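One structure coming up, written as structure tokens, with questions to follow.
Every protein chain but one is kept in place in this view of the complex.
The block that comes next holds subunit A.
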Amino acid sequence: MPGLQMSGALPRRKWRRKRETVSQAPFARGINFRTRHLMQDLRTLMPHSKADTKMDRKDKLFVINEVCEMKNCNKCIYFEAKKKQDLYMWLSNSPHGPSAKFLVQNIHTLAELKMTGNCLKGSRPLLSFDPVFDELPHYALLKELLIQIFSTPRYHPKSQPFVDHVFTFTILDNRIWFRNFQIIEEDAALIEIGPRFVLNLIKIFQGSFGGPTLYENPHYQSPNMHRRIIRSISAAKYKEKQQVKEVQKVRKKEPKTLVPHDPTADVFVTPAEEKPIEIQWVKPEPKVDLKARKKRIYKRQRKIKQKMDSGKTK
């Protein structure tokens, strides 16, 4: 492989990933299979990364900084799963730099059969950003952070010298969408390799895993709140129905006001003519109920048939 000189800018940048779970509690883990696969996929795509073990929930977040220093890394991606449903991701620049917390949604891993592309393991990626990243200061900060994390250093020992895939970061609907495409032809024909996910920014902190808040996303709604709202909508519907019913009940029980009899109302009332009294001396014919008759006939037939069948089998 050409160019294996260790240039000055070399292994200063290494990244690391961790996951969190309740290691001591007897109930189930916080991380599900999809998250685990996502982490594995990111490790495959970033040869400059080192994985770390699960962390105990009891420890505070700044412990991560120490672990980073021990492993000689200066960036960190930290995954955190809550309630077995929500996945949060921290991106941070380890010793003093800024960090950001995201909610991760719409995860699709490398192993999905719809992602048909493939790339060299450890090849350097091309990073493509939306122009919106340059417009707002918090996006500019995020862009720098993402560049420093996701780009593979040149001449890294585990990297391949080719550039054959591209990461896209796009801003849509106040979220960051991540896609990974393989470059097939020189005329920019692309196939998706995967994985893909969506990052919903929550907060940017000045320090690593702590420190004063630099930015808070006003469009962010915590997944709990989201679920709560959905539930309250359906609950509100039910409540409204109940309320209406109650009101009706109360109204029925109210004493009705008696309206005095109005003599003028009877003016146009004419009593009906008197009919002659008819006495039936003969019993009327029984009405023929066709349906009942049919049913009887059918039942009889069935019985006969059953008898014959049972006779045959005997």
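Keep in mind that, in the parts below, contacts are C-beta pairs under 8 Å (C-beta built on N, C-alpha and C of every residue); 3 or more make two chains touch, one makes a residue touch a chain; residues count from 1.
Keep in mind that, in the parts below, contacts and distances are computed from a predicted model.
Its UniProt record calls the unshown chain "EBNA1 binding protein 2", which is the correct pick from "ATPase AAA-type core domain-containing protein", "ATP synthase subunit gamma, mitochondrial", "EBNA1 binding protein 2" or "Signal recognition particle 9 kDa protein".
Only one of A:Pro131, A:Pro276 or A:Gly311 touches the absent chain when the whole complex is considered: A:Pro131. Residues 9, 44-45, 93, 96-98, 110-111, 113, 115-116, 118-122, 124-131, 133-134, 137-138, 140-141, 143-144, 147-148, 151, 153-154, 160-164, 166, 168, 170, 172-173, 177, 179, 181, 183, 186-188, 190, 193, 203-204, 206, 212-218, 236, 239-240 of subunit A touch the missing chain (whole complex, contact as defined above).
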